[in-house]
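The block underneath contains the structure these notes are about, expressed in structure tokens.
Note that this is a trimmed complex: some chains were dropped, and none of the rest were shifted.
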Amino acid sequence: MAELTEAFRSALGLIVGLDPDLLEIVSLSLRVSLVALVPSMLLGIPLGATVAIARFPGRGFAVVLLNLGMALPPVVIGLLVYLLLSRSGPLGDLSLLFTPGALVVGQTVLVTPLVAALSRQVFEDHWTEYEETLRSLGARGARAVATLIFEARHSLLTVLLAGFGRAITEVGVAIIVGGNINHLTRIMTTAIALETSRGDLPLALGLGVILLALSLGVNVLALAAQQAVRRAEA
Amino acid sequence: SPSAEAPETLIMASTTSTRDSGLLDDLLPRFEAETGIAVRVVAVGTGRAIDLARRGDADVLFVHHRPSELEFVAEGFGLERLPVMYNDFVLVGPREDPAGVRELGDVAAALANVAANEVPFFSRGDDSGTHKAELRLWAAASVEPSAGASGWYRETGAGMGATLNTANQTPGYALTDRGTWIAFRNRSGLDLLVEGDPLLRNEYGVVVVNPERHPHVKAAAGKRLADWLTSDAGRAAIAAYRVGGEALFFPIER
Amino acid sequence: MPRPEASPEILPLRVEGLSLTLGGKPILRDVSFELEAGPCSVILGPNGCGKSMLLRVCHGLLAPTELLAPTEGRVRWCGPGAGEAERGQAMVLQRPVLLRRRVAANLEYPLRLRGLAPNERRDRVAVVLERASLEALAERPARALSVGEQQRVAVARAWAVEPEVLWLDEPASALDPGATRALEETIRRIRASGTKVVMTTHDLGQARRLADEVLFLHRGRVLEKTAAETFFEEPQSEEGRAFLKGELLT
């Protein structure tokens, strides 16, 4: 597998050379995925918590639906968002299609169900412990959800990292709604797909290595932040 | 965000072959330098490219399947189809050439040989311009290939690059446009076997999307692009574009 | 703290024909009694007789499987998993759960839920910390306390909201002798101030010291509900006698 050596060499070359195109792509990837994580969290975590906590008829079905959200194919999400943002679609007037904004929308739609489904399980595990106490103290509805989010904060970090991982590695949605336009909507994964289709496997792998390094950086930062919070709390 | 964009930007729906060959990266900056209009390329399959233009998500269509382009214009989605350039398709296959088609020169005969020997042939099977041209060539060879699980005729349902990757691995034959072939980097086991047959001509046309269908379309700027591509300057740039010393596309005389 | 307007009067709490079945197993069977304002009621009974479940139902954490119609509406519960307990009540669970924050923040939490202003909360927390002798622990993360310390915080948290009824499920089970004495003193003071205390304990000495009336539970049934003196002097039931002698097994 001489390609691997070559891949690392080309990755290194790109990094050392501080290729401006590469920097542009890397920074766009990072910005889009981190920005998309915000609405995904703000929507997904309360949704997961609500389904975990609330008891209502058809709750089992809601759990199934939430889990099903994890099985939404990116290509299908991409198509739906495309139809939404297309000039002839309901949000066509926003002119978002083939812009970074479309990437953010697409990744948000992709990541929110994952965050909701995974956080539901985290909340359910914590709820068994907290339910009686919170109800007895009089915490209901949004208040109970907020408390549970705070109590489960360390476990939720993994959920967020899973969401970030899904966003940053995603390619189907990005190609359909972003269009992989050079200098505008080209991100790491679509660039990798492009090099793959060009048959330049070492370069594709090299970009993959850089993407991994990027994710590594985000993960290390997140874990360091968690450790710092833990220490401050102890 | 849209407000931050330069006022003059065009979206061009095109095929992967033009992008992957690097031609557009060479042409469009020249156009922008001359006119101040930036062109953003969305490179997808021909079918998808036409669909994009049909919905008004692109201002200009630049693909290589003449009948579809004409139909697009006939339906009122496009203003006018201008022929821009051509290159050719080539038949590539295993270096060992088990079907013995090397230097046959006659693509129909070559395909008939492939079918007769039942050597794997990889079709894109995605209704792309290349796929439609391939079907046309099979018809010329009087072979009706059908995809079966164990058959020699295999539809990859993927882009040109992926199809070439597959052909390189298995190994097998495939039809590709010359641009993609020359730019393709992973062809260790493949050779160019048949070229030059007039049947293999591959013509590209440009169509500006009709602003009567989609009022937001930047038809004027699109028109300038179409005109530039078919102008002397544009044709000279196309003719001058080389990869590894080889010309990939040839401008069509007006 | 003025009681919130919305808080309905809970007492007297009349329970009639209450049954509870969990996982197909009858836990409480046709229980009827009335709890009046005033006396400290102590629920006694062997392990597994249903004391904790009875407190949960009365507090509103569990819905009874059956409850006779005439008194429905007096016991307010919210169905399993839904809603919250009635305002004007507070409970200390047998295994208290503290929140992952400092002790002071744990005490502040229910006050915030009841809508107290920040400075009111601060003052009240300071008072509660002092009353419960928890000042030294105020800034400690609550989850890193010893079991007994956690139990003391839980009692203080329940008490902080000045409830009309205080349900205590073995509140002294992990307390040292000094803390137990202090808690008993507190309970006496609470009762004197008009708060109704309903508690369980396995410490018969403690029961004697605190109980005004005793509910004796056995296998999910209330076998006796009498004045404390009567129960400790001459229990009405065979089981009550055996229980007091420490002879009742099961």
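A, B and C are the chain letters, set down in written order, and residue numbers restart from 1 in every chain.
Convention: a residue touches a chain if its C-beta (ideal position, glycine included) is under 8 Å from a C-beta of that chain, and two chains touch if they have at least 3 such contacts.
Small disclaimer: the values here were computed from a predicted structure and weren't measured.
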item: Overall composition (this structure file), stated as a label formula; value: A x2, B x1, C x2
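Just so we're on the same page, only the chains that are shown with their structure count from here on.
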item: Chain-level touch network, classified as line, ring, star, complete or other; value: line
item: Chain separated most widely from chain A, comparing mean CA positions; value: C
item: Nearest-to-centre chain - CA centroid comparison; value: A
item: Distance from the mean Cα position of chain C to that of chain B, given in whole angstrom; value: 79
item: Chain A and chain C: spacing of chain centres that average the CA atoms, whole Å; value: 46
item: Chain A and chain B: spacing of chain centres that average the CA atoms, whole Å; value: 34
item: Of all residues in chain C, the ones touching two or more other chains; value: none
item: For chain A, residues that touch 2 or more chains besides their own; value: none
item: Chain B partner contacts - residues on chain A that touch it in the complex; value: 86-89, 92, 94-99, 101, 179-182, 184, 194, 196-201
item: Footprint of chain A on chain B - complex, ascending; value: 1-2, 11, 16, 19-20, 25, 40-44, 55-57, 159-162, 164-165, 183-187, 214, 216
item: Residues of chain A that touch chain C when the two form their complex; value: 53-55, 129-140, 143-144, 147, 150-151, 233-234
